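For this view, one protein chain was removed and the others were kept in their places.
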Amino acid sequence: MSLRIIATGGTFDKHYDEIAGKLGFAASHLPEVIARARLTIEAELEELPLLDSLDMQDIDRQRVLAACSRAPEDAIVIIHGTDTMQDTARVLGAAPLGKTIILTGAMIPYSIQGSDAQFNFGFACGVAQVLPHGVYVAMNGRVFPWDQVQKNRSAGIFEAPPQD
Amino acid sequence: MSLRIIATGGTFDKHYDEIAGKLGFAASHLPEVIARARLTIEAELEELPLLDSLDMQDIDRQRVLAACSRAPEDAIVIIHGTDTMQDTARVLGAAPLGKTIILTGAMIPYSIQGSDAQFNFGFACGVAQVLPHGVYVAMNGRVFPWDQVQKNRSAGIFEAPPQD
Amino acid sequence: MSLRIIATGGTFDKHYDEIAGKLGFAASHLPEVIARARLTIEAELEELPLLDSLDMQDIDRQRVLAACSRAPEDAIVIIHGTDTMQDTARVLGAAPLGKTIILTGAMIPYSIQGSDAQFNFGFACGVAQVLPHGVYVAMNGRVFPWDQVQKNRSAGIFEAPPQD
Partner (left out) sequence: MSLRIIATGGTFDKHYDEIAGKLGFAASHLPEVIARARLTIEAELEELPLLDSLDMQDIDRQRVLAACSRAPEDAIVIIHGTDTMQDTARVLGAAPLGKTIILTGAMIPYSIQGSDAQFNFGFACGVAQVLPHGVYVAMNGRVFPWDQVQKNRSAGIFEAPPQD
């Protein structure tokens, strides 16, 4: 089993900039996060431009799609901002990728007390190895198919959309 | 989907006792660990006596087996010491439980810098929901069937035993 | 020896709001910070409204002055935002308070990895007990008299202003 981990930014990877006095992006925390996991499976980290997912444009989602498409691995974990995770999931889900792709992120940055980042990353690394090919969102300890998920922004959780 | 989480102690849950000046057990960290995960699935925590797994006797493993057996949930995550995780896995694996049971733990306590506890817990919560019924050990980002795993103590990793 | 600790907010005490996705104020971290210090001297925490120091108005600085003035303790530590710490120091320094007052804060919030909050708080609690009456700023491991300090915002450090 080998795993590709694609970093795209999002809350998970935000950094406190002490000069500006706000959260933004600097070097990814993923190398540290991965080292802590003590993986013995092969894991390849690919860093795309780190973005707040509210700033992601079509071209950014196409870049994620291209990275998934050319990856030699069958199992992919994408670290993504939560606000438009469902949109990127739809771009990937509509493509014939033939891989197991899990999008995850965090409600609290890895670098902040009480973060859910490591749990979510562990959860995603687990289900990426076991689920059948397809595109999924994994948040709140739950797996959602790419076309059956939405972020409830006022509650800060992911949920299945209401059925028609 | 609902999940039972069984705490049995181990390195994962060790606490620094500042009077004694050493690591031992006090209140479990699992309530905090679970809260950080922001689960929206049902999750029931059951705390068994917290033990160093080197101190576990047959009776302690039978207690874990009994807890798995009477659990109404189909998916169970057991937090366990790493040194005898494979022994408890064998006790559970030999029993006809008809559930998906994942044993996990940590090489560094949750309360210590650089811990793998949250990653492992997330990983276990993920695969517990997806793997077919059976007993598994999940460590180092990898899933092992209960009868094909051993701890390599000098390297500090879990691995498949050598094939005959 | 007894100590008054006055919380006014600032970077030190910022909290990540996971619904809004940004840093702001919630319950102060000072009770936790103080508990960790294992103080055996008397220490009284007084929480004023928690503000970003860029939002502090004259009335807010007058509130800090009033708190210092009515405090029964001789030694006071004020947790304050760094951007206008020197301004509040001037308001206090100009008043005949007859106490030892130390303003401190943090460049990185207490709740974020790599924070200087606890060091600064410890430093301030130390010098508050030892320095003669007066108003001081303590940052970067250094004590500044209230009228000989400025924040160098591009470098993110406190320094003595250039001499005429």
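The letters A, B and C name the chains in turn, as written, and every chain counts its residues from 1.
Following the convention adopted for this analysis, a contact is a pair of C-beta atoms (placed from the backbone, for glycine too) under 8 Å apart; a residue touches a chain by one contact, two chains touch by 3 or more.
A quick note: this is a predicted structure, and the numbers were derived from the prediction, not measured.
Participant: Could you tell me which shown chains are touched by the chain that is not displayed?
Facilitator: Answer for the hidden chain's contacts among shown chains: B, C.
Participant: Please identify which residue in C:41, C:66 or C:94 touches the non-displayed chain.
Facilitator: Answering carefully, the residue with contact to the hidden chain is C:41.
Participant: Applying the definition given at the start, please give the residues of chain B touching the unseen chain.
Facilitator: 11, 16, 18-19, 21-23, 83, 107-109, 111-114, 153-154, 156
Participant: With the missing chain put back, which residues of chain C would touch it? List them for me.
Facilitator: 1, 3, 33, 36-41, 43, 107, 114-116, 118-127, 129-131, 138, 140-143, 156-159
Rule of thumb we're sticking to: only the chains that are shown with their structure count from here on.
Participant: For copies chain A and chain B, work out whether under half or over half of the interface numbers are shared, and give different or same accordingly.
Facilitator: Both copies touch with mostly the same residues.
Participant: Sort the other chains by how far their Cα centres are from that of chain C and give me the top one.
Facilitator: B
Participant: List the centre-to-centre spacing of chain A and chain B in whole Å, with centres computed as mean CA coordinates.
Facilitator: Here the centre of chain B sits 25 Å away from the centre of chain A.
Participant: Counting only residues that touch at least two other chains, what does the list for chain C look like?
Facilitator: Not one residue in chain C touches at least two other chains.
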